[in-house]
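Shown here: the complex without one of its protein chains, the others still in place.
So, chain A:
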Amino acid sequence: MTETRIERHHYDVVVIGAGGAGLRAAIEARLAGKKTAIISKSLFGKAHTVMAEGGAAAAMGNVNPRDNWQVHFRDTMRGGKFLNNFRMAELHAKEAPQRIWELETYGALFDRTKDGKISQRNFGGHEYPRLAHVGDRTGLELIRTLQQKIVSLQQEDKREHGDYEARLKVFAETTITELLLDGDRVAGAFGYYRESGEFILFEAPAVVLATGGVGRSYKVTSNSWEYTGDGHALALRAGATLINMEFLQFHPTGMVWPPSVKGILVTESVRGDGGVLKNSEGKRFMFDYVPDVFRKQYADNEAEADRWYKDPDNNRRPPELLPRDEVARAINSEVKAGRGTPAGGVYLDIASRLPAEEIRRRLPSMYHQFKELADVDITKEPMEVGPTCHYVMGGVEVDPDSGAAYGTVRGLFAAGEVSGGMHGSNRLGGNSLSDLLVFGKRAGGHAASYADQLTARPKVSVAAVEAAVETALAPLQRDTGESPYTLQQDLQAVMGDLVGIIRREGELVDALARLAELRERVAKVSAAGGRRYNPGWHLALDLRNMLVVSECTAKAALERQESRGGHTREDHPAMDAKWRRVNLVCSLDGETVRLTQKPLPKMRPELIQLFDRAELAKYLTDEELAEFDALTEEAGN
């Protein structure tokens, strides 16, 4: 056997992921005095969070003083179709404003209201203007601000210890392939430098996963190469569990034409600012798709909808602002009915609604992006848009307060898109950026105190490291297998065609059979070239993660026989109150994905009483409603 060099590092807390969640967690761990490492597959500051456009939701009440955490909580639960972990939704709604204000002390510059406060904008599913934003580059502002806060902490350390990296170090372009355990405790993480292909081992008692989502398993996606579900898979293999994996958000308005920009998103603020959806017959079709549960909030005629932009208090909102799954489904139905554009989408028209100057002012980067990328002038012509895989609601099942992963493992925490529960079956726009901050901080803090209370550091076993090295090198040493790119395409085809936005039992069964075949092929994948910055090799290693996560999604999608939020079954088109009480939990048993049902935690009385009975009736079983009535009666006495 040839000698393999492995670089070793010791840290108290290792944060895998340098997006909003990871950076916020690292800041918290470092503030708690822990020696912290941040690991990222791409360069520092390039994580997916930079792509978020619309804004970060927080009930600060700067624009409409009637907004508060209770309203935000209600909107979040409604958006997630009551499948959310209520405690996470509650913490999120309560803490988001503080987390946003805190960013200002790190140097963030949000757009302002007239009286100098942080401006807030409307967004689908939010009752009041709630999204703190910076033009349409809010994610960039968020990640740059956190990045700069990290730099400022490093400058403090430099003053104190003479070394920028004394307590907080960023390992950019480093991929973690394995978590290492000592019994049921996290002992470290193993990975490689992308630049050199050299291996690296972190020994640490606490690991925070903040690796983002899984979108790369789909053909049309807004997600980058990073989104291969690594964190999801690492957690599974370490003995943690995943929930809600059947719920994937398809952004209703991704570009479908021209082809090179397929998947790139048209921010929802285009609709918030007056953009309307039209089919190939020129009809503004969204009025036909307002579900009963939303009749009270959404207009049923154009006149009222148009008045809303000026006078939101006395009019119902335009149906273009329905939660995104409703919009995605409506577009899908129009296209299926033969009223789509030639490229299989619908038209999103802002050109005929606002003066060109106004469009350029309100949507500068949208304008810029379309002009430069597609040579389309959005102030003159409509855009062609359609559903695009965008966000995964499902993820690591965590303790709501601490972010600690459930399952058999200890010392593992998760925050951000990789964690599950917060968004239920559907995420509201803008709730992710604030989710990253709220739960990033919590996970980082709790990882630090977990590391504190340990009496002995868990040990990394030599055998586990050897096994990790072997797995990592295997694709390079084989030359008989298939190309990772072919396998990725095949996987994307299976997921896109059979586990896509509209699902059917037969297709899901078929998908599982094909995934099993793919698993055999992925096990034999071979990558040409050497270890230095070899994207083929990197993809070969990511494939097994994509595969296991796809299996979870397909299995859960087959099991859940109803349609809710980001999961639509053509053969079970209605929402079923019985299924609301169930979370589908995935775990790994050897190599196989095991699925179990688990009851949803029950909302506390004071929280459930924030809702109208009439609204609850749409979601709850009779039995639950009876309980609610008893509660109200009790409160009345």
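Criterion: a contact is a pair of C-beta atoms (placed from the backbone, for glycine too) under 8 Å apart; a residue touches a chain by one contact, two chains touch by 3 or more; residues count from 1.
Quick note on the criterion: contacts and distances are computed from a predicted model.
Novice: There's a gap in the complex where one chain should be. From "Succinate dehydrogenase/fumarate reductase iron-sulfur subunit", "Methionine import ATP-binding protein MetN", "Carbohydrate ABC transporter permease" or "Dihydroxyacetone kinase subunit DhaK", what does UniProt name that chain?
Specialist: Matching "Succinate dehydrogenase/fumarate reductase iron-sulfur subunit", "Methionine import ATP-binding protein MetN", "Carbohydrate ABC transporter permease" or "Dihydroxyacetone kinase subunit DhaK" to the record, the invisible chain is "Succinate dehydrogenase/fumarate reductase iron-sulfur subunit".
Novice: Would you mind spotting which of A:Ile6, A:Leu31, A:Val63 or A:Val261 touches the chain that isn't drawn?
Specialist: A:Val261
Novice: Identify the residue among A:Tyr164, A:Phe294 or A:Tyr309 that touches the chain left out of the display.
Specialist: Checking each option in A:Tyr164, A:Phe294 or A:Tyr309, the one touching the absent chain turns out to be A:Tyr164.
Novice: Hey, which of A:Ser42, A:Asn315, A:Ser461 or A:Gln609 is the one touching the hidden chain?
Specialist: Of all options in A:Ser42, A:Asn315, A:Ser461 or A:Gln609, contact with the hidden chain holds for A:Ser42.
Novice: Which residue among A:Arg112, A:Lys296, A:Arg478 or A:Arg613 touches the omitted chain?
Specialist: Missing-chain contact among the listed residues: A:Arg112.
Novice: Pick out the residues on chain A that sit against the missing chain.
Specialist: Residue positions of chain A that touch the missing chain: 42-48, 50-51, 60, 97-98, 101-102, 104-107, 109-112, 115-117, 119, 134-135, 137, 140-141, 144, 148-149, 151-152, 154-155, 164, 170, 172, 195, 224-226, 257-261, 263-264, 365, 368-369, 372-375, 483-486, 489, 527-530, 532-537.
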